[in-house]
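Quick one: the structure is below, questions incoming.
In this view, the complex is presented without one of its protein chains, the others remaining in place.
Take a look at chain A:
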Amino acid sequence: MLSRTAENLYWTARYIERAETNARLLEVGARNALLPDTSGGNRNEWESVLLASGTKSAFDAKYGDAVERNVETHLFFDRDNPSSVASCLSAARENGRIVRTALTTQVWEALNSAFAEVGDIARQERSSLSTTDLIEWTLKTTALIRGAGLATQLRNDGYDFTNIGHFLERADSTARLLDVKYFVLLPDVGFVGSGLDNYQWRTILRAMNASRAFNWVYGGDVTASKIVDFLVLNRQAPRSLVSSADGALHHIERLARAYGRETEAQTKARALVARLDRIGTEEIFDIGLHQFLRSVIGEVSDLGLAVHATYLSGESR
């Protein structure tokens, strides 16, 4: 298939997944704001949400105060923020429109309605919209688009590129959500796992719709080590780093078979999965959770570049 077509499919998926990540970040911030802090007030962790989204400096320049309404505007509505929900859904739809004929009617209609509805929401009175409404709408919408693809798309190379986009973006997203914890606690390792921060760990699980799944798998107390095990190393958790890396590898291997050609993308994907297979939670905490997560984010980004160079740029011979 045309490299540009593959690229459009890949980015459609990444933008959908990125819109979802923003909704989940909003959830973390909004939930934390409902909890008491140790100094007698309520927690304000919007700063850490912005740091995790990677858009803090742009936010500071435009809004200044990291209060809920501003962050919500920034992460959901703001077209100046290229990774807001509204921007991501527009970009996904634009990428989809270019390769319209590579999408089934169901996928296209789900994408197109998402684009229309986000415009409708932006025109509504802000006071009539709760943060929860915005989060739920986004999660429902992205699930619909992905589900339509899962149910109807042809299982050809285009399907592989779509899924590689989803899984790489999801790995990035999970790593960033976990990294919020780092910013909440500041880099004082002494606090990690001290029991003080159980509220926030719970919040992260909730944001991933994984709170009950966690109880099924581990039971008992929520500890940092169990959560890191669950969200990084457990193959049962659908959004864990290892599940996302597995997913990406699976589709990259399928491409290698279909094209009869091994590339740098396979090598890198295998290395990422192997690394996550070897490491344990203790070692992660030894390295430092933040340091570990940053290095995974870097590897995922490298893998993305390799996929781009190998398949999407049209430059490989």
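Odds and ends about this structure:
Going forward, a residue touches a chain if its C-beta (ideal position, glycine included) is under 8 Å from a C-beta of that chain, and two chains touch if they have at least 3 such contacts; residues count from 1.
In this section, contacts and distances are computed from a predicted model.
One subunit of the complex is not drawn; among "Cytochrome bc1 complex Rieske iron-sulfur subunit", "Pimeloyl-ACP methyl ester carboxylesterase", "Putative circularly permuted ATP-grasp superfamily protein" or "ABC-2 type transport system ATP-binding protein", its UniProt record names it "Putative circularly permuted ATP-grasp superfamily protein". Remark: the omitted chain is touched by one listed residue; of A:E47, A:E109 or A:D302 this is A:E109.
Contact between chain A and the unshown chain involves residues 1-6, 94, 97-98, 100-101, 105, 108-109, 157, 161, 255, 259, 261, 311-317.
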